[in-house]
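Please find one structure pasted underneath; my questions will follow.
A single protein chain has been omitted; all remaining protein chains appear in their positions.
What follows is chain A.
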Amino acid sequence: MSDPSTASIVSTPRPEQPGEIGAPANAGLPESARKEKPRGLLGDAWRDLRRKPLFWISSAFIVLFVLMAAFPSLFSAGDAVNGTLANSLGKPSANAWFGYDVQGRDVYARVIYGARASVVVALLSVVGTMLVGGTMGVIAGYRGGWVDSLLSRIADVFFGLPFVLGAIVILTTFNGSGTSNSKWQIMALVIASLVVLTWPVVMRLMRSSVLATKEADYIVAARALGAGTGRIILKHLLPNCLAPLLVYGTIMVGSFIGAEATLSFLGVGLKSPVVSWGIMISEAQNYIRVAPFLLFFPAAFLVTAVLSFVMLGEAVREALDPKLR
């Protein structure tokens, strides 16, 4: 601390000030001070995350699952859709690591190919929920007044429906037995029902963080400088409200993978010949006494996928929350 006028300000990390994201704060500082440049909330969180084994383990799994979803043929040369009936209910062996299901299909290949449906549905649903809920939340929090009350009541209507029940009703209405939707239509329907039933949660989250930041000094200053509503929301409000959303989104990917599997399991979500972990578990339940491995392997993949997203979310939350340090 030889030169307190600059060094003491610059070298102290200030995680409790969320207003620093993306601000060019280090412009024009002396060269010596730049090594210890002030980090924003995200920069600080990143430094924290890099030291956590949990973060690296869960990210590695996520990368693996995403690769599996994008290029399943990298992991398995087997056929996921067609089987040989002679192999029906074959035990795990060197030929088929995870055994064969009742139709004689290679369980290992099916588990690998099943990643795609789960990951695609979960990711797209989270993006949709974030967009719908986030927009509603920003509008409700920023405008306030009757707009806020109206949007909050609409959110209450969707919030009052138990999730599984609502999804079953929506999906049997549009995707019941006897309808001939294509694979992509069914996926779109599952995504739509997940978004419709979960956006209120994101909206409430976003609304409360917008309400908390709306009256901050830097927003008042921006408005005094003549910034328009659009600019204030995009440049000042959004970057500062994004942190809780980021955490929630990561955890939500995990729970949506589980939700998709639950719906497929109940027979209202994706349907055979689409390969998905939920469908595999649902098919396995009839053979639970003779071939428990049919249940075990898809369930293990499902649980690992859900766990890695939830753990990543936990790690990010701990890094972003200054109170826990």
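List of remarks:
Everything below uses one rule, namely that contacts are C-beta pairs under 8 Å (C-beta built on N, C-alpha and C of every residue); 3 or more make two chains touch, one makes a residue touch a chain; residues count from 1.
Methods note: contacts and distances are computed from a predicted model.
Missing from the rendering is one chain, named in UniProt as "ABC transporter permease" (options: "Dihydroxyacetone kinase subunit L", "Heme lyase CcmF/NrfE family subunit", "ABC transporter permease" or "Acyl carrier protein").
Interface note: of A:140, A:170 or A:319, the residue touching the hidden chain in the full complex is A:170.
Annotation: of A:78, A:99 or A:254, A:254 touches the absent chain (contact as defined above). Seen from chain A, the chain kept out of the figure touches residues 153-154, 156-158, 160-165, 168-170, 172-173, 176, 254, 258-259, 261-262, 265-266, 281, 285, 288-289, 292, 295, 299, 302-303, 306-307, 310-311, 314.
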